[in-house]
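Complex shown without one protein chain; remaining protein chains in place.
Letters A, B and C name the chains as they come in the text, with residue numbers starting at 1 for each one.
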């Protein structure tokens, strides 16, 4: 990669900070905006106003918005409307967002901006699953008074995260069962050498487990399931809001359930930033910019 | 599973033999046809003519035909046209074939037969990958004067078989590289903790490997690639005919290349029969027959 | 195991608490002493004075003493001399200590007590290595902003803990190197499929690693080694006091070094208690008591 570009990294958490630094280490010119509460080294200039006139590539955070219309910028002292940011961007700038909304699309079209959603790239979803799994393992280790070695673990869902997590837990000598719904998934679980259950028919089998980790964004741990879970059992829900666990019932029943969200940014911001950077590089290569 | 059915197992190799026996052990009534050269125990009646009047479920072999229009029946003393078999089947019989041709479809429609292609079921493809991988490992062990431990292995293709095979080889402490073509696959390979190459740009990197296993059904090991492979290196091609290796050039260049086909039936007929049986059971359950 | 015994669990931390509960669940009669600040259920009677007249088996904590002559009893409101405890024990009682001192041996002989050191049992050392390894992994996950996946890790020492830890880290897709000193250990490391270095010649190779975990109770990370370690690198020392890291130099040089001690009791008291219980059962079986 010989070409050097001018980037501005806008908003976001420590992942954006590390991303800016990594871009700079790759010898690109890097500006930051809306990351006030971090002191960058001198070679990364902190913009006080959204002046993107020199910028070739803008990187918006993951997620770009937490609240509708407002830039996700926890390290910024003021709040910015996403639409204002977009209005400050010169035509033909390449803009990368972590989750593109309909409003952003319209703005990008109006302003003739080249807008890309790096969150929609499968390779990033795969690489993000790695810190998610490690975060779940760390959490289980922190919260349980028993070793993972020998623990009886149920992973609900055999998708990207469920499958990778089950593999790692099994390596650590957990006794792992995965629940899924299709003959295809049952075959995949069997091929991984693990036990399987049907996600729709978990009741009657749940008191066996020391740890239950849900990855399915649908109500799978309802009152009926929670009732029969052992009081010492830990439930970790990795599914995005509202998750797959009925947390109110869990609390009423005295069951320990944790909704663990956004693990990559929390447990491994440097690795997460690297994955975002590499995904953006791939897209820039496809676009002939790198 | 309480319901008992009447099966006839027709043609095929030892997998069909074991399939008949396994069905019988599950207490179904079982007939066989076109498997003359195997002596079944008394409870599996060998039909001398294709009389399927008592049969509820007919199981044709995998593959059902090797030669167009002719039943694949290596253990049968005579040759049977597939169309004749289909003409002998009473209406409303459930027929399972391993690979359904256009002609079979037409016949089935004409004769009002319920025809299913178990080979098209993804769970069977997954379960079949297991003996394919073990067969490839066995072959590599047999043919190489070095241990797999420490061997430098290139697996071409990160599909079902490539990915599973790479995982097992890595467990046996091979140093594994997978080649693939998409950023998604590169991320999957990285998540597996393995090295990757781009399948289109292998030249210049091939002399490194002790073992090269191809899983891609496209010309990937051409003369240009073969030239630079070490003379001691073993090439195993798992891709179905014509495979991905230019075998003529390999021979001319003095490289050792083996086209390893139909491994499941060869290395693990019992397990393969079991996978077929379970797939057929799943379909019969979906059809309300079991 | 049909025989039921009368146990008194004396002093110690949460491991002793869980041990008392587990013995009670196995239907033994259980007393506790010097564990004042935990409220046991009614079936575990808390003794206010060291009256062991009814007791058949006394279990002292791991370690039995932290300070010479004083019972290790962090959950007790008063301090007890170990010699006083021993003087309260009737002759012919079976007493299990986690680390037997010369003074204890003399007392046991004087008072005709059957004294056993469960810490000297190799099976317990092996089982204790499991939570130690998990604790080290948890700590690394907590302290590092990168994933273990892909991290370059040096494990110093190929003993019980080093070897097990390296295996688990490798399963989590770290790139693992173990350092050791003997050709035998180098062969063992190679057989595990991992890289090796010589512990005496680490300088010049240390800047490569993201994480360095020491298991050797000898000065291996001295100033000369610490100087060349990357500032972002985390050093975890698992060796018992004084450890193998020159912590003062580390601090002066601005390197992050953590002395992680007594991990089993901290990260997995329930599993640790179970391992102690099983070891004591094995000894009692050998003694014909169970």
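Heads up, the rule we're going with is that contacts are C-beta pairs under 8 Å (C-beta built on N, C-alpha and C of every residue); 3 or more make two chains touch, one makes a residue touch a chain.
Not measured: the values here are computed from a predicted model.
Asks: May I ask which residue of B:152, B:168 or B:256 touches the chain that does not appear here?
Replies: Only one listed residue reaches the unshown chain, and that is B:168.
Asks: Using the touch definition from the top, which of B:27, B:141 or B:224 touches the missing chain?
Replies: Going through B:27, B:141 or B:224 one by one, B:141 is the residue touching the chain not shown.
Asks: From the listed residues C:45, C:152 or C:190, report the one that touches the chain absent from this view.
Replies: Once the missing chain is taken into account, the touching residue is C:190.
Asks: Tell me which of C:23, C:44 or C:129 is the one touching the absent chain.
Replies: C:129
Asks: Can you list where chain A touches the absent chain?
Replies: Residue positions of chain A that touch the missing chain: 149-150, 173, 190-193.
Asks: Take the complete complex as the reference. Which residues in chain B touch the chain that isn't displayed?
Replies: Against the left-out chain, chain B lists 14, 18, 130-131, 134-135, 137-138, 141-142, 144-150, 168, 171-172, 267-271.
Asks: Spell out the interface residues on chain C facing the chain that's missing from view.
Replies: 121-124, 126-127, 129-130, 164, 183-184, 186-188, 190-191, 279, 282
What we mean here is this: only the chains that are shown with their structure count from here on.
Asks: Could you run down the chains that neighbour chain B and chain C together?
Replies: Touches both chain B and chain C: A.
Asks: Please work out the Cα centroid separation of chain B and chain C, and write it as a whole number of Å.
Replies: 51
Asks: Between chain A and chain C, what is the separation of their C-alpha centroids in Å?
Replies: Their C-alpha centroids are separated by 36 Å.
Asks: Give me the residue numbers in chain A that touch at least two other chains, ranges are fine.
Replies: Residues 130 of chain A each touch two or more of the other chains.
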